[in-house]
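Structure provided below as structure tokens; questions to follow.
The complex is shown incomplete by one protein chain, all other protein chains being positioned as in the whole.
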Amino acid sequence: MNRGRLEAFSDGVLAIIITIMVLELKVPAGDTLAALAPMRSAFLAYVLSFVYVGIYWNNHHHLVHTVKQVSGPIMWANLHLLFWLSLFPVVTAWAGNNPQAAWPSAIYGVVLLAAAIGYLILQRTIIRHGGGALDRIIGSDPKGRISPLLYLSGIGLAFVRPWISELLYALVAAIWLVPDRRIERALSAKE
Amino acid sequence: MNRGRLEAFSDGVLAIIITIMVLELKVPAGDTLAALAPMRSAFLAYVLSFVYVGIYWNNHHHLVHTVKQVSGPIMWANLHLLFWLSLFPVVTAWAGNNPQAAWPSAIYGVVLLAAAIGYLILQRTIIRHGGGALDRIIGSDPKGRISPLLYLSGIGLAFVRPWISELLYALVAAIWLVPDRRIERALSAKE
Amino acid sequence: MNRGRLEAFSDGVLAIIITIMVLELKVPAGDTLAALAPMRSAFLAYVLSFVYVGIYWNNHHHLVHTVKQVSGPIMWANLHLLFWLSLFPVVTAWAGNNPQAAWPSAIYGVVLLAAAIGYLILQRTIIRHGGGALDRIIGSDPKGRISPLLYLSGIGLAFVRPWISELLYALVAAIWLVPDRRIERALSAKE
Partner (left out) sequence: MNRGRLEAFSDGVLAIIITIMVLELKVPAGDTLAALAPMRSAFLAYVLSFVYVGIYWNNHHHLVHTVKQVSGPIMWANLHLLFWLSLFPVVTAWAGNNPQAAWPSAIYGVVLLAAAIGYLILQRTIIRHGGGALDRIIGSDPKGRISPLLYLSGIGLAFVRPWISELLYALVAAIWLVPDRRIERALSAKE
């Protein structure tokens, strides 16, 4: 299997995830501005998850770009990442509809954490199967290291104040918003 | 990241948006012709939004075709545009189910306006990052200038008569229905 | 715009239509075999529409394969066809849930007819814009001529017995099941 098909399938799944999340934004029940008010937190959760999927799509591209031959382990590590990302719509809706509850915010964080671990596993798998270049490029990977800690804090703090954990999740998104320029530079240097 | 993947992802998202909008057309409750009657305005709203997504898909193609290297800002300007387009299904259903109410029509206009601004931002971003050719081609861009004004009028007039604002939105669609031939010509002249 | 993107977008929309139709097959309410019984006609309608989308996908490929340059009219004729195909999920569910009612069967036929006309328009548009080869290949086009008549009969006969019209729709599908070998042969002869 070549890289192109892995990219095409992943792009397809990510495009669908980012789009079906909007199906969880239910059409308002009334026809007044007041009918929109209860959607506020669901909308904010949608924005945050949209940004997250955008970040994963962007970094996924940079990451997979370093792969030469797609082996079985890489394919399954990729599907494992997509699995956790596929849960974004349901946990986004749950957290968005229950902004003041601890568990929805905590479970949202658990899925974010699982996706981050899935990304790290995919990264490791690519390095182990002939991605020597990637290894040097990523280096100490401070973002990849700090994110799980922030997610864990968010999960814990959801039981103190849910809005603190949501702020932490938004902070991680802000940290990642910049694409991984190390890979970008190394690649453009090589080409 | 090359242009092909940006196009493929955007095509995927637009294809999904245009198709899941139909999920908001609920299966009629009865089995008579009368059961279809309440869907009339929802159907018209669906047609209008379908045409809008078609227009965006078409012009997006022409626009992105001028990009040589996809940088981070272009990618995020593109995702920003897709974000507003992803809200089409929910606002289409809200406006379509409440044709006589002011707020749904106004909010529909707000999303149309935001998508138009998102398109202008993407256009500016592409020009700023090495799209000198695009700058000369677009020139004074009368359509891009007049559309936001018409959307704004539509948003305001929704509080007078909702059908006036819907007529204005349909008018903008009619103006844009013709693809941006300036870019098309300039490109075919160059090739 | 080149042919590849028109194909990719159409493939995307058709893949989504064929797949979201299954969302209208509601999860059975009970947990017995008897709970499946009321789904029988919805399932049969799903099978028929699945075959129809498969036929359109297949013939669409053969048709678009003859296009060299995608002009504005071709793009909009294509979107017009996709519009009617996008209504398949909702009319399939309506007809499938009301197998003994006249109007759902008739409206299902109207959408089939509109899609067939949309296909003919796309065919004409491609011929008019430089598809001289296609013109000779299609020739008298007996299938394209007889289908609308059968759909019209089906729409009318829905008011006598809905199952007659559904039988007619299935008959048209059977006629079209074989891909348009004329184009296939002509193309393989040329290559």
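Observations on the structure shown:
Which chain is which? They are A, B and C, in the order written, and residues in each are numbered from 1.
Here is the rule we go by: a contact is a pair of C-beta atoms (placed from the backbone, for glycine too) under 8 Å apart; a residue touches a chain by one contact, two chains touch by 3 or more.
All values derive from a computational prediction rather than experimental measurement.
The absent chain, not drawn in this view, touches the displayed chains A, C throughout the complex. Considering the full assembly, A:W94 is the residue among A:W94, A:Y151 or A:Y169 that touches the omitted chain. As for the chain not pictured, it touches subunit A at residues 1, 5, 8-9, 12-13, 16-17, 20, 23-24, 72, 75-76, 79, 82-83, 86-87, 89-90, 93-94, 97-98, 101, 103-104, 107. Within the entire complex, the positions of subunit C that touch the omitted partner chain are 7-8, 11-12, 14-16, 18-23, 25-28, 31-33, 35-36, 47, 50, 54, 57-58, 61-62, 65, 177-179, 181.
Going forward, only the chains that are shown with their structure count from here on.
Shared contact partners of subunit A and subunit B are absent; no chain touches both.
Note on subunit B versus subunit C: their Cα superposition corresponds to a rotation of 90 degrees, in steps of 5. Averaging C-alpha coordinates per chain places the centre of subunit B 26 Å away from that of subunit C. Multi-chain contact residues of subunit C, defined as those touching 2 or more other chains: none present.
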